[in-house]
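Here the complex is missing a single protein chain, while all its other protein chains stay put.
The first chain written gets the first letter, and so on, giving A, B and C; residue counts start at 1 in each chain.
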Amino acid sequence: MAQKQQDQELLQYESRIKVPYTWSVGEVGSRFLMELKENRKIWATRCPSCDMVFVPPKKTCTYCFSDIHEWVEVKDEGVLQTFTVVRYETPLIPGKPPYIIGIIMLDGADTGLVHLIAGVPHDKVKVGMRVKAVFEEKRKGHILDINHFKPI
Amino acid sequence: MNGVEDITIIGVGQTAIEREKPADTFADMAYEAVTKALDDAGMSIDDIDNIVTTSNDFWDGRTISSMAVNDAVGAGLGKNITTVEGDGTFSAFYGMCRILSGSYKNSLIVTHVKGSISDNIHITNGIFDPIYMRPIGLDSLNTAALQMRRYMAKYGISEEQCAKVSVKNHANALKNPYAQIKKTFTLEDVMDSRLIADPLKLLDCSPISDGAAAVIISGEESAKKHKNAVKVRGVGYCADAYFLGDRDLADANALDMAASRAYESAEIVDPLSEIDVAEVYDAFSYMELMWYEGLGFCAPGGGGKLIDRGVTEMDGKLPVNPSGGLLSGHPVITGGLIRLIEACLQVRGDAGDHQVKGVKTALAHGVNGACGQSHCVWIVGR
Amino acid sequence: MTNQGVDLLTINSGEAEQPFCYTVGLEGSKFLTEIRDNKRFVGIKCPKCGKVYVPPRKVCGPCFTEMTEWVPVKDEGYLHSYTILRFAFLDPETGKEKPVPYGYAFIRLDGADTDFQHYVEIKDEKKVKIGARVRAVFEEKRAGKITDVKHFVVID
Partner (left out) sequence: MAKEKTAIVATGQTHHRSSRLDVNGIELIHEAVTRCLEDGELTIDDIDAVVIGNMDHFEGINYVDTWSIDGSGAFMKPIIKVTTGGTTGSTVGHCGYHLVASGMFDKVLAIGWEKNSESDTTAAITTAFDPIWDRLVFAGAISGLAVEAMAYMVKYGATEKDAARVAVRDRKHATNNPYAQLRKEVSIEDVMNSPMLSDPIKLLDVCPRTDGACAVVFASEQYAEKICDRPAWIHGISAKHPYNYLGDYDWEDRLPSMQMASKELYAKAGIKEPLKEIDVMELYLPYSCAGLSWIEALGLCGPGQAPKLLWDGVTDMGGELPINPSGGVIATNCIGATALLRISEAAVQVMGRGGKRQVPDVNTALASGFGGCFWSDVTLLKSTKPK
């Protein structure tokens, strides 16, 4: 695109940053994702000091900074705390708009899990509705091994 | 907190906020803001003994984004320089500490961004953790929508109440020569604007912008008598938990903490009565209501009623964002520093057509991270 | 349950990239359009210290002075310093490796007081030395980019 100022054509340089990344999940996160993959189960970690149960799991408590070693299983269903129906297109989403993103408080957990919501008309989604995880048939140890959460 | 009573802000400068500045590099924008701030302070670059630049490598598309502006802000003269990555209110805090530490007398704080050169969705997706949140496609828009819904659900706030913020701030922007969007919008305009991510509509969102800003902070005794000197009375900043599910998005606990620290230093007990004008980080309309609560202008959940009662209108008890706020122009990184500049102009009586009468004490607010995770609050006054 | 013996996973960004459309600015545009349209180098001169900058920019850093005076700079100069790159790395713009070896040089163009960074041809490595005279070779098709200069060649 070229514009002019003081009779000088103004150039722009179209470019991109394409540095490839390979992020470490770490032991704690790997255990969580492998449980999704192998057993379709959602595991959390529990803080020994303040008893908070974290999903996704933490190695350290956000609130009291204690080291966490204890694992607890939480249910694959819970309560929708908030949601949005996304109307714009982005290459970063698996799927086409409109689609729904929500935060779910799973039964047994004390922190919300951000995930996709589907299997419900957009005007029927409500804060407070119960939802359940729908697992992918082919799983690879990834947060999207849960395809989405659907209303019960 | 102690010691801020020795600190004054003696020069401010900002570029016009525009959708795109095709003739200006980062350095050109920074140079314009710096020279304006120096002029405003009646100083030359020789009077500056240290510099804090402020930029973000993701927004600028460049690792070490500060490298683009060093010459244009005076580092080529061999001055001690550093760089904060985050909102300008945070770098101003560091600039102030560099004086309080006894190391320097006058700090030049500079911020810049060019939202026009990249894609907001890609840049803000990068805020989110790549293991659990980035694959869900989170960005600044859809997470704001999650927060807005949560806030509305918890406290019974209506979409109309949020929309009123947009109407108010856009009306205020008509009188600000630096604002990007200068257009009158009615409540219906906002409510009928295109859905971005329910319940967030186009006119609930701030635009994409280019801009730079600079302030000069002084610790010199003589600066207190400077014609443009504005006293710093208190500053506080604080961060909340990172994962969106780790906090109740409806509550601005970190802002509450940051504000408490600033108020303690400024000896403010009843902010609604003691503060004359506030410039807050209204990246989205609903946020302004949440920030009223975090800043203690009302109780949690009271933001909707405050806007209904007109308390924060230009002629209200505590006008908020007389400049038009970020909803009328949002150069990220620079956004908070412009709030601080506007607060200083209000205290000086130099805000022109959007001047609030009789301002003695003003508040400025900046934010880092998604959904207002980290806040910085400044109190300035005569 | 414990973490013992768990497979350590990684997450890959795959083909993800961030698009940018960088602003060249007034001075940079003048420089690049001169090369594109006229195969000519221009520099910008500081009114205070007299230094001629290539590539041009608005502010002379050491003087903190705005510059507006354009001066011609030759497409010849000497190698101020250089290296020959022999290991390949990913180009962040393409995500692919550039072929090696190639010469990477800082060239002091006649009439300029700063170095111009570019490739130097290394067909005859013996001739590539600090102080060697070099000349720009321009691309036939030019697009207003720094790569409108193909590389520099040693001329003596």
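By our rule, a contact is a pair of C-beta atoms (placed from the backbone, for glycine too) under 8 Å apart; a residue touches a chain by one contact, two chains touch by 3 or more.
Because the structure is predicted, anything quoted here is derived from the model rather than measured.
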Touching partners, among the displayed chains, of the absent chain: A, B, C
Touch with the omitted chain, as defined above, among B:44, B:80, B:158 or B:186: B:80
Residue numbers in subunit A that touch the chain omitted from display: 13, 15, 17, 19-29, 58-60, 62-63, 65, 67
For subunit C, the residues touching the chain missing from this view: 8, 10, 13, 20, 22, 24, 28, 32, 53-55, 57, 61-62, 80-87, 89-93, 95, 102, 104-106, 114-119, 130, 145-147
Missing-partner contacts on subunit B, residue numbers: 1-3, 27, 56-58, 61-64, 66-71, 75-78, 80-86, 90, 93-94, 96-103, 123-124, 126-127, 129-131, 236-243, 253-254, 257-258, 368-370, 373-374
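Throughout what follows, only the chains that are shown with their structure count from here on.
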Pair exhibiting more inter-chain C-beta contacts, B-C or A-C: A-C
Most remote chain, CA-based centroid, reference being subunit B: C
Distance from subunit B to subunit A - Cα centre to Cα centre, in angstrom: 29
Geometric centre distance via CA averages, subunit C-subunit B, whole Å: 37
Centre-to-centre distance between subunit C and subunit A (centres being mean Cα positions), rounded to whole Å: 42
Multi-chain contact residues (two or more partners), subunit A: 1, 5, 10, 12, 15, 17, 21, 23, 25, 29, 92, 142
Multi-chain contact sites of subunit B, meaning residues that touch two or more partners: 22-23, 61, 117, 122, 130-131, 135
Complex contacts: residues of subunit C adjacent to subunit A: 1-3, 6-14, 16-26, 28-30, 32-33, 90, 92-95, 144-145
Residues of subunit A touching subunit B in the complex: 1, 3, 5, 10, 12, 15, 17, 21, 23, 25, 29, 54-56, 62-63, 81-88, 90, 92-94, 101-103, 105, 111-116, 122, 127-128, 142-144
Subunit B - residues contacting subunit C, complex: 21-28, 31, 45, 58, 61, 70-72, 74-77, 114, 116-119, 122-123, 126, 130-131, 135
